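Some chains have been omitted; the remaining ones sit where they do in the full complex.
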């Protein structure tokens, strides 16, 4: 606790995910007063063909 | 805003997803008075082996 989910388009490298987990954990820990060892981060990769905005599938955009 | 997630069994075509995003965005926009450009749709594809009903895995059903 806290549990953080980051949903984003696929294609990020493992280096980017490593940095994301490190920086987001620090940001959560310092602002809501939770020890970093309790912060869990889930990353969810989305395909463009599974995302729609303004009525349009993003694989068409 | 609003953010809509549609979770369904995998196997739909990109044409079906395109129509889904278009029609769901229109339905949400007109009923809750939100401009279509603010409506986001996430599609999540499930495998039958990751879905259970009545205690049974659907890949067995």
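Some points to look at:
Here the chain labels run A and B in written order, and each chain numbers its own residues starting at 1.
In this section, a residue touches a chain if its C-beta (ideal position, glycine included) is under 8 Å from a C-beta of that chain, and two chains touch if they have at least 3 such contacts.
Quick caveat, the model's predicted, so the values are computed rather than measured.
The complex in this file is a homo-oligomer whose displayed part has 2 chains and whose full count of copies is 6.
As a working rule, only the chains that are shown with their structure count from here on.
Chain A and chain B have centres, each the mean of its CA atoms, that are 20 Å apart.
Residues 14, 17-18, 20-22, 24-26, 36-37, 39-45 of chain B are the ones touching chain A in the complex.
Touching chain B in their complex are the following residues of chain A: 7, 46, 49-57, 59-60.
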